[in-house]
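Encoded as structure tokens, the structure appears first; notes follow it.
Removed: one protein chain of the complex. Kept in place: all other protein chains.
Here is chain A:
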Amino acid sequence: MDYIYQVRLTTHISSAIGSLTHALLQNARCYSVSHLSVQERIEQKRKAALTGGGQLRIAAQHKRGKLTARERLELLLDPDSFVEYDMFVEHRCSDFGMEADHNKYPGDSVVTGQGRINGRLVYVFSQDFTVFGGSLSGAHAQKICKIMDQAMMVGAPVIGLNDSGGARIQEGVESLAGYADIFLRNVMASGVVPQISLIMGPCAGGAVYSPALTDFTFMVKDTSYLFITGPDVVKSVTNEDVTQEELGGAKTHTTVSGVAHRAFENDIDALLNLRNFFNFLPLSNKDPAPVTECHDPRDRLVPGLDTIVPFESTKAYDMLDIVHGIVDEREFFEIMPNYAKNIVVGFARMNGRTVGIVGNQPKVASGCLDINSSVKGARFVRFCDAFNIPIITFVDVPGFLPGTAQEYGGIIRHGAKLLYAFAEATVPKITVITRKAYGGAYDVMSSKHLRGDVNYAWPSAEVAVMGAKGAVQIIFRGKENQAEAEAEYVEKFANPFPAAVRGFVDDIIQPSTTRKRICRDLEVLASKKQTNPWKKHANIPL
């Protein structure tokens, strides 16, 4: 390394020298005299890299309630574990006075490298808003690409901390090329290593597509924004008055657009939570779901579950109560907790092993499937499948949401995504029908027919084409004695037996034993091997 430093430095000193050979000669000649000064320059450059855009800009960053790129990495990674790359990289722009020495910052506007989170390897980049507003230069992009390439070769996740004003306009097309280089790598890495974006400042324009391509996008409340075009352009094009926060703040993206998966209070909260989240993920698609030391007995009974489903099938209950009761230590990292709340997805552990949880939420819109919940669920299931994370599905679904809004919005193709995701998944799939499993939605929700490995029904389960009332109205249209017919239908179908006698559920279980059963099944299914037919890639109905 030292050798290369000297070459670069020498080139810098005597810019007239054109060839590498010449440089080496030159280097050899002045080695003895300039050695000290080279060391000094190294120190100087390193120091400059560490201070980024300088104390004034750092103070300004702090004043905005944001930490610097390096402070963020220090919090995210284990102490002293960060190994930095490309500290000496500088931008190559020579237009608009950019070539001036005071416009060169060692490392440019991003800090990259690798480090450890709870001892496990991770590749990181952290955009430095104090240097040209964190704008993306060719060099900036190149640095990010370097760590992404290595992350894929090694098989370790990539975490990006985004805080950038956008493209380095002075560089023009080079900046755009840089984005595309990153996008390509995001796509290539997709399904190979987990990719996480934490938006900690602005992220606008084309830049937004990098987070959008990663597996998870988290945001910091009040200080981060994601949008294609800012409020000014919106105003000039559509004449809409909208604030930055309304257009692309954390609340918008976690509740309305579904672009972001979660938001956190501030930088520190976000980074500490990210460390926690990282522990759920395998390092790559070659690694099994991680297993951590678990203090929660695998055979723990959950007596509260025996009473959780109300007798009246129109009454709601909270699916999260079931999830919290069953998983290790009640710890559930929910993904998109405030978007499409009629479906619950997130990570938890069973006897220490990471699992993905999917559950209909009867508390919200009766737990029906609609466009948003289907897409939310589908993407989560596909992530789990890509990264060997077993999927546990809790079913209480009255069907797909009817109405013109849904039909015009394309519920058919969007609903198909969830069906597709469950069907193609080859990871262990365990399904528990807690109450309703009606109609096509029954098929979708990781049913036996979609290669569910273990499918359970609670005694309160009702697997049927539809609710009793609707069914009777169709079967006995115009007939009297509707109530009697309804009672007959209920007795025939509003229970788990029709599914159980056909083997569509493997067993009818006491709810309090659910945790014990799932832990045991996961042990068995850990060695599950299943492959889909060869294909270039599948064609999910996007």
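The working rule: a residue touches a chain if its C-beta (ideal position, glycine included) is under 8 Å from a C-beta of that chain, and two chains touch if they have at least 3 such contacts; residues count from 1.
Here is the rule we go by: contacts and distances are computed from a predicted model.
K.L.:
For the chain that's not shown, choose its UniProt protein name out of "RT24 protein", "Centromere protein N", "Propionyl-CoA carboxylase alpha chain, mitochondrial" or "Sodium/hydrogen exchanger".
P.N.:
"Propionyl-CoA carboxylase alpha chain, mitochondrial"
K.L.:
Please identify which residue in A:Leu272, A:Val465 or A:Val524 touches the non-displayed chain.
P.N.:
A:Leu272
K.L.:
Tell me which residue among A:Ile357, A:Val432 or A:Val490 touches the hidden chain in the full complex.
P.N.:
A:Val490
K.L.:
Considering the whole complex, which of A:Val291, A:Ile475 or A:Ile540 touches the chain not shown?
P.N.:
A:Val291
K.L.:
Across the whole complex, list the residues on chain A that are touched by the chain not included here.
P.N.:
62, 65-67, 71, 74-75, 78-81, 116, 118-121, 154-156, 221-223, 265-269, 272-273, 275-277, 279, 283-284, 286-288, 290-297, 302-308, 311, 314-316, 318, 321, 324-325, 328-330, 352, 362-366, 368, 398, 401, 459-460, 467, 487, 490-491, 494-495
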